[in-house]
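What follows is an incomplete set of chains from the complex, kept in their original frame.
A and B label the chains in the order they appear, each numbered from 1.
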Amino acid sequence: MEKKIEIIENIDPSLIHKDLSHPASGGICVFIGAVRDTTQNQKVNSLFFEAYEAMALKEMEKIAEAASKQWNLNRLIMQHAVGDKKVEEPVVLVGASSAHRDDCFEACRFLIDTLKEKVPIWKKEFFDGKDEVWVTPHP
Amino acid sequence: MKILLFGVAKDIVGNQVLEEPSFKAKNVAELKQELIKKYPEFAKLSSLAIAVDEEYASDEKLISAENEIAIIPPVSGG
């Protein structure tokens, strides 16, 4: 399995097909997470993402490895952005390609769910006329 | 002992790095106790993990000044 794993300034979603296409892949499934204009009924202006980069890349490699053992994948991508991100900008992109669509759908869902749970990246929310806050999810 | 801080942990400590010569922790569990004693805000987080050499570490994991140690508050990527 070929993989592309990155922490980058700007995610370019126009490269999805190029990054995941493979002659043996009949299916490509991709998830893009983007900045939403509202959270818990408050208007969001922008987000800021900080990563513990060396560890984040290691955790992403582990997740990719786990996915490649569980499903039959030809290519895989995991990218997370850092820095300031405006509404609609992509902040995370994960995806996989496989011969049949079950594998790429299930792997794609696993990649984003596990990334959100394990990868050391933190999000700060900026609101209109209010202090910014680090998001500290309560499970 | 020098500890890397991220996200809300930076706000709690008021710095990007925590240098705490008084910490005597020999393992992760003891480090968490010392942290919470000095900065009670850490006890209010929904989780508090410690990374040793860029890996999540169990409470039993031994630590020393040679390790890269980081506080991992609840992650919120994606």
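Rule of thumb we're sticking to: contacts are C-beta pairs under 8 Å (C-beta built on N, C-alpha and C of every residue); 3 or more make two chains touch, one makes a residue touch a chain.
As the structure is a computational prediction, the values presented were derived from the model and not from experiment.
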Next on the checklist: Given that one copy of each protein chain type is placed in the view, how many copies of each are in the entire structure?
Outcome noted: A x2, B x2
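Basically, only the chains that are shown with their structure count from here on.
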Next on the checklist: Taking the mean of the C-alpha atoms as each chain's centre, how many Å separate chain A from chain B?
Outcome noted: 25
Next on the checklist: Taking the touch rule as given, give the residues of chain B at its contact with chain A in the complex, in rising order.
Outcome noted: 4, 6-8, 11, 45-47, 51, 54-56, 70, 72-78
Checklist entry - Okay, in this complex, where on chain A does chain B touch? => result 33, 49-52, 54-56, 58, 80, 91-92, 112, 115-124, 134-139
